[in-house]
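Entry: subunit A
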Amino acid sequence: MTSTRRTFLVGAAAAGAGSLLVGPGRFGRALAQEAGTLAFAAAGTVTSSWDPSSHTVAPQITAEGFVFSHLTKCPMTPENPAEVLPDLALEWKLIDPHTLEYKLRQGVKFHDGKDFKAEDVKATYEYASQPSRPASAWYPGQVEVEIVDDYTVRLRTEKFGYPALNFWYLSSFLPVLSAADVANPDLLKQRPNGTGAFRYEETRGDQIIFKAYDHYHDGRPKIDTVVWNYVPDANTRVLGLLNGQYHLAERLEPEQYASLKAEAAITTNRGLSSENKYLHFRCNKPPFDDVRVRMAAVHAIDRDQVLAIVGEAGQASNCHLSPVKFGYTDVPNYPKYDPEACQRLLAEAGFPGGQGLPELEYITSVGFYPKTREYGELVTALLQEQGFPVKLTTLEPAAWEERLYRRADGQGPGHIVDVGWITGSPEPDLVLRPNYHSKYALINGIADPEIDAALDKERNAASTEERLKVLQEEALPLLAAKVPSISLFSSVFLRAMSKRLEGVYFYPNGPIDLSKATLG
Partner candidate 1 sequence: MAFAFEFFLRRLSQGVVIVVLVAFVIFTLLRVVPGDPIRIILGPMTPASVLEETARALGLRDPILVQFGRFMGEVATGDLGRSFIRGLQGGSAGGSQDVAGYSPESRASVAGLIATALPYSLQLAGLGVAFALLVAFPIGIAAGLRAGRWPDRLGLYASSFFVSLPNIWVAVVLIFLLSAKAGLLPAIGYQGFAYTIIPAMVLAIELSPVMIRAISVAVAANLGEAYYDAGIVRGLSRRTMVARHVLRNAAVPLLNLFGAQMIGMLLGGLFVVEYIFSYPGIGMLTISAVFQRDFPVIQAVAILASGVLVAINMLVDFASTMIDRRLKF
Partner candidate 2 sequence: MALGSPPVPRPEAPLMEVRGLSVAVQTASGPRPVLEGVSLTVAPRAVLGIIGESGSGKTVLSRALVNWIRPPLAVTAGTVRYGGEDLLALPEARMAALRGREIAYIGANPTSALDPTVPVGHQLVEKLCAVLPGTARRDARARVVATLDAVRIPSPAKRFEEYPFQFSGGMMQRALIVDALVSNPRLLIADNITQPLDVTVAAQILRLLRELQKEFATAVVFISSALGIVSEIADDVIVLDRGRVVEERPTGALLRSPEHAYTRELIAKVPRIWSGAARPPPPADTDVVLDVRDVERTYEVRDRSAIFATRRVRAVRGVSFTVRRGENFAIIGESGCGKSTLSRLLSCLEAPDRGQILFQGTDIATLGGRDLLALRRRFQLLLQDPYNAIAAHSAIGATIAEPLRIHGLVPRRHLRARVAEVMAEVGLAPALYDQLPAGLSAGQRQRVNIARALVLEPEMLILDETLSALDQVEQAKLLDLFERLQTRRGISYVYISHDLAMVRRVSARIAVMYLGRIVELSGNHALFARASHPYTRALLSAVPTVEDKPYPTATYLLEGEPPDPIDIPPGCSFRTRCPFAFGRCATDDPALLATGPDGVGRACHRDADDLPAVVPPAAGQGGGARQAEGAEAP
């Protein structure tokens, strides 16, 4: 999430599309693409290491999606967020609360020719869940893998004190590596070696080239080559799409999306993502250490107006979880816009009309998430209206990210921070534990025993059903009552592609399944 994406002249591209085509045609080089080659305009790019356990960078997860397979697949549809489909694993079941067993697919080969076996699952899971791996925060804890036979593995969590059920959804998130690569970290960093539909060919500057994998277990993809073009500017992505340079562009602005809908040669795609946009309060310093002040602030924010600004790129949701996450529900006590309640709470907290509050800093990023500045100004104004002395600080993503997390001393800069949280699995704990458990509370620093208890109870639930119940009836309502942060809305990803491209599936966290796609 450290890549910079700037949005510029959104809409100008689409409206001026026909004429802008003239430019490169007249002056530029011809943009001929080989048949069977798909050019993807990506908003982000990968890090310098191809080791999936080395990062938490969303664009790289998208890139890994082409190369690696997972044990399972989660389409994460709002209708059925909990659906899990087979991939490298064909069957799975909970043997006991601390043991999860997977039966593996046979006859699968890695891109380097090695056969896929249980040892690879063992190597991958034990390696990635080590606390020292940078991406280990994704996982509930360390895991042991028992090889039952070459095509059966058991994930064991007893030793580490949490239920194995936590890996139920994570099995669709962790890319499966070759055991040989895990044994050789240098090789692992240098190039990705998976069992996915496409194999990594090479990197050329801002381009990454993937080739169809002939031995893909679900059949060789129709598209021969995928070229990943890093195009940080939304407008350039749209321009390129319109003049045929790219076939697929991701992360569009609402205005661009609206204009592109009218283009005959373009298909647009709008998909609810697994990302919610949050405002975190720094709960471990005044004045937001007082739940009444937090609640007053939340009551001051009119989320309908925020959504009116975000437009197509957002969807209303009254929950700290995204609608594509396991456990999502319309939380009944989710706070609403209520200026009177706000004033009452402020008075109760000893700040009638906002009197006596220190100057509050609201930190947001510009350029990565759509419309953050616009609704940031709105939220600032709404808070000021109720007497909160708020100042808005807008930062470029890198500067913002540097200030986002709490520091070693437990405190973070500013008082309110805008952030989106996106994870590639329906697993709710990927959101809840890092953000609200006092052990992590990466951003807001909340340390509330009740919340901790509710989260632990949810994690330790013996069955999926029980877990759902605890989540929906205890944990989420508790978060709505204590508001260490407020989820403003759920993000909607806006994409557009050439009409010739068919059969694409977009995962809500970014990855794109091109294994069945065709470029007519």
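Basis for inclusion: all candidates are chains of the complex that A comes from, given by their letters.
The working rule: contacts are C-beta pairs under 8 Å (C-beta built on N, C-alpha and C of every residue); 3 or more make two chains touch, one makes a residue touch a chain; residues count from 1.
The model shown is predicted, which means the values in this text are computed figures rather than measured ones.
With subunit A as reference and 1 or 2 as options, the touching candidate in the complex turns out to be 1.
Across the interface of their complex, candidate 1 is touched by residues 1-4, 6, 8-9, 12, 15-16, 18-20, 22-24, 26-29, 31, 44-49, 51, 53-57, 59-60, 132-135, 137, 185, 189, 203-207, 230-233, 235-236, 239, 245, 396-399, 401-402, 404-405, 407-408, 442 of subunit A.
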